[in-house]
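As you look at this complex, bear in mind that one protein chain is not there, while each of the others sits in place.
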Amino acid sequence: MFKITTEVITGAEVREAVEGPDAGAVVLFFGTVRNNTDGRAVRCLEYEAYPPMAEKKMAEIAQEISEKWGIDRVAMVHRVGKLEIGEVSVAVAVASPHRKDGFEACKYAMDRLKQIVPIWKREVWADGEAEWVKPDAVFFDTAKPHKTAPQTD
Amino acid sequence: MFKITTEVITGAEVREAVEGPDAGAVVLFFGTVRNNTDGRAVRCLEYEAYPPMAEKKMAEIAQEISEKWGIDRVAMVHRVGKLEIGEVSVAVAVASPHRKDGFEACKYAMDRLKQIVPIWKREVWADGEAEWVKPDAVFFDTAKPHKTAPQTD
Amino acid sequence: MNVTVKYFAVCHEMLDRSEEEMELPEGATVQTILKRLEEEWPEIAEFYEVMQMSVNWEYATENTELAEGDEVALIPPVTGGFDV
Partner (left out) sequence: MNVTVKYFAVCHEMLDRSEEEMELPEGATVQTILKRLEEEWPEIAEFYEVMQMSVNWEYATENTELAEGDEVALIPPVTGGFDV
């Protein structure tokens, strides 16, 4: 299960996708929206994706995991649209016979997701400013308000 | 939250215990009952614990994690009694600002739980035999039926 | 030939559109599209060095040749998932 969704992520969807009577260890990762980034107050986040390519890349990550660890039970879901503080942006589940492999594979999935899956985050600060984020730095400060950005609360 | 329980573990209990608006990465581990051990069919498992000491040792593991990674949001719950195939025996949740630390700390919690927390597992095989398990080998083959072992299905 | 070009995130914002059809000469490559966009909006070229391109949902290079009906996309640095 590799999915871009606009729905709330509960975790049950990825967990159910990997569970089975012969898989004893399930490792889950949830990324949630924090109320601050480097100390600056965040109002909400907006995620945009290129869904067909994102889902294809997620499946490729699962294929890499299958080759590295022999684990075939991997599920990933990433939400897009506006997310409030505390909401889950991404969930990854890995079921494996050995817990060590499960932790490694789940971490690997998240590392790769951030490298190759076309999804972008826009931070909407508490003061109303907004900007697209790039890895390790702000990529682009928007001069004009973004079309989908909330201007008031 | 460090708890020995006879209730079904959903995962929500540990997740809610660690979540917060400033903690972005949540790593969860679930151990579930598999339908076989080394190829031998399992009917169910029985777990016994020494609850006050188990909960004390869980809290000590959390203290170790706090010292090693500076992570204070750790929750652990372990179920006791008879567990059916697919049911969750143990759940650990760690919320952290950095996902790498979260994975390491969650794995550490499970490693330590298996070392120092007084909980014991008894395997009830599909053929009705039952035995207490010891790390890496069967500790003791029971000649007589255990008081709480199901003799029929 | 005709291809579809998609713009996401900061590119979407800069160009003020999320996709368009483009008619390209035979033998066109990804580079052909990049040059055409630069003519319209010179600032976008500043971001080319950090940007990737895709053709039919796969990462591509400037020299990737295009064919009728291809779906091309400008891929700004991806920032999905969780921050740290």
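Read from first to last, the chains carry the letters A, B and C; within each, the first residue is number 1.
Assume contacts are C-beta pairs under 8 Å (C-beta built on N, C-alpha and C of every residue); 3 or more make two chains touch, one makes a residue touch a chain.
Worth saying up front: this structure is predicted, and the values here are computed from it rather than measured.
Counting contacts over the entire complex, the absent chain touches A, B. Interface note for the absent chain: among A:3, A:34, A:78 or A:99, the touching residue is A:99.
The chain omitted from view is touched by exactly one of B:48, B:72 or B:129, namely B:48.
By the touch rule set out above, chain B reaches the unshown chain at residues 29, 31-32, 34, 37, 47-50, 52-54, 56, 78, 89-90, 110, 113-122, 132-135, 139-140, 142, 144, 146-147. The omitted chain makes contact with chain A at the following residues, 24-25, 97-99.
The rule is short, and it goes like this: only the chains that are shown with their structure count from here on.
With every chain reduced to the mean of its CA atoms, the largest distance from chain A is reached by B. Taking B-C and A-C together, the pair of chains sharing more C-beta contacts is A-C. Between chain A and chain B, the centres computed from C-alpha atoms are 27 Å apart.
The geometric centre of chain B is 49 Å away from that of chain C, both derived from CA atoms. Averaged C-alpha coordinates give centres for chain A and chain C that are 23 Å from one another.
Under the contact definition stated at the top, the residues of chain A that touch 2 or more other chains are 29, 31-32, 34, 110. The multi-chain contact residues of chain C, meaning those touching 2 or more other chains, are 82-83.
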